[in-house]
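Once you've had a glance at the structure underneath, I'll fire off some questions.
Missing here: one protein chain of the complex. Every other protein chain is in place.
Letters A, B and C mark the chains in the order given here, with residues in each chain numbered from 1 onward.
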Amino acid sequence: MAGYTGTREDHLRRLRRVEGQIRGLQRMVEEDKYCIDILTQVSAANRALQAFALELLEEHMAHCVAEAIAKGGNEADVKIKEASDAVARLVRT
Amino acid sequence: MAGYTGTREDHLRRLRRVEGQIRGLQRMVEEDKYCIDILTQVSAANRALQAFALELLEEHMAHCVAEAIAKGGNEADVKIKEASDAVARLVRT
Amino acid sequence: MAGYTGTREDHLRRLRRVEGQIRGLQRMVEEDKYCIDILTQVSAANRALQAFALELLEEHMAHCVAEAIAKGGNEADVKIKEASDAVARLVRT
Partner (left out) sequence: MAGYTGTREDHLRRLRRVEGQIRGLQRMVEEDKYCIDILTQVSAANRALQAFALELLEEHMAHCVAEAIAKGGNEADVKIKEASDAVARLVRT
């Protein structure tokens, strides 16, 4: 599906940017950069990962969870529990 | 609905416990307790609030969001977006 | 110490405001308010608690930890480890 490919490309772009941030962190450590500047960069990478996770979660609810609910039955409960557990893990990290 | 009343009582019990933790924090500050012990207590209150929020969110998805999706139409999208935004606020605090 | 009393009053004011937020949450649950609005209020209370914790931590580092370091010896290491552990607990909740 074209729309979905677009989203996947978008996700990959985001993750490549995070990878770049992690490599940047390695360089900062190698070059003995000031700790506080390294910590600022860690916060930026964490925020980028969270933004990716929140986007993925919203898509998941709008597609997988919504489809399961539309079909009805036990699968819907399973999907909702699964999504709630994923939210709990995100909130706790 | 009996089940819902049960849940509401459960929520109120949790929130009263958090209120007790906040009053405990006030006493600790008044009695000049050691900062580190106060911070430990703040973390406990934050965790209790988060547990309440996660429970509420799961119920919300299992009831309100699921109902809107089952009915279909625009309302479902609104509910999913709303729940995703609430998750984003929780993750960021 | 006058300055310290000022800070304590400030802390108590903040905590009383959080207590008010928690009571507000109880009212919202009793009045069956919309889940999403309750969750928004939980995020606000969590942020207020975090702001209190960060202020307390900064004061603790500026006073207790700094004094221990100025005196030198083993006590300084203990205080730094203790503060780091408190930060870890805050970050993880």
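The definition used in the following text is that a contact is a pair of C-beta atoms (placed from the backbone, for glycine too) under 8 Å apart; a residue touches a chain by one contact, two chains touch by 3 or more.
Values in this document were obtained by computation on a predicted structure and should not be read as measured data.
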Logged for chain A, residues touching the omitted partner chain are 8, 11-12, 15-16, 18-19, 22-23, 25-26, 29-30, 32, 35-36, 38-40, 42-43, 45-47, 49-50, 52-53, 56-57, 59-60, 64, 82-83, 86, 89-90, 92-93
Considering the entire assembly, which residues of chain C contact the chain that has been omitted? 50, 53-54, 57-58, 61-62, 65-66, 69-70, 72, 76-77, 80-81, 83-84, 87-88, 90-92
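We adopt the following convention: only the chains that are shown with their structure count from here on.
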Between chain B and chain A, is it the same set of residue numbers doing the touching on each side, over half shared, or a different set? same
Could you give the separation in Å between the centres of chain B and chain C, each centre being the mean of its C-alpha atoms? 18
What whole-number Å value describes the gap between the mean CA coordinates of chain A and chain B? 22
Residues of chain A touching at least two other chains: 92
